[in-house]
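Of the protein chains in this complex, all but one are displayed in their positions.
Our next item is chain A:
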Amino acid sequence: MASWSSLGFQDAASPLMEQLIFFYDYAMLVIILIVTLVGYMMASLFFNKLTNRFLMEGQTIEMIWTILPALILIFIALPSLRLLYLLDEVGSPEITIKVIGHQWYWSYEYSDFLQVSFDSYMLPPNELPDNGFRLLDVDNRTVLPVNAQVRVLISAADVIHSWTVPALGVKADAVPGRLNQVSFAVNRPGLFFGQCSEICGANHSFMPIVIESTSTDAFLNWISSSSD
């Protein structure tokens, strides 16, 4: 989860997020190189006394500063497209869950083998345990098996919401009447937090998301005890 004074991303908990962080680092590297180069050139132009009133054209430099940025853009666009299509990939999902956004809570449905559905409300501060996370903990967590390819289908019942878990690298709008799909595999057990990301009304800030990733056995135990 996010903690104090962390400026970067949360630690990746899925292969998708790892790739997103790699791409971010790579793009930042290119950006820093360009900003440094351009900054240096601007500064040196400000502070020197060179003049050349009769310079009308310079074909060579024009060629360089046209083709070089085009090449740089291609080198950013191709990995970006790769990532874009990778994020859309569902592969062969092993489990499907449905997430429905409401004003102001999320409800979850597991209907693959056992029918389980529940609402997930934020724990209000007065009910929060001492080791709880204020504004992030919920009464019913979304339990998922670790290392399984999960398909999440996202929709809403009233207004637009947005379901997101930054550590897993997923975010999709929850639109009434539409089913949006995201897919991921959690690569370690743990708790992963997220918050509604589309302004949806008064309690928009108070409908967090908690994914509890656990072993397949523990997941099966949980789902069979929840279905009663």
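Here is the rule we use: a contact is a pair of C-beta atoms (placed from the backbone, for glycine too) under 8 Å apart; a residue touches a chain by one contact, two chains touch by 3 or more; residues count from 1.
Please note the rule applied: contacts and distances are computed from a predicted model.
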Absent chain [UniProt protein name; select from "Proteasome subunit beta", "Cytochrome c oxidase subunit 6B1", "Golgi to ER traffic protein 1" or "Eukaryotic translation initiation factor 3 subunit C"]: "Cytochrome c oxidase subunit 6B1"
Selected residue (touches chain absent from view) among A:19, A:103, A:180 or A:197: A:180
Chain A residues touching the omitted chain (full complex): 88, 90-96, 98, 100, 109, 111-113, 117, 145, 148, 151, 153, 155, 157, 172, 177-182
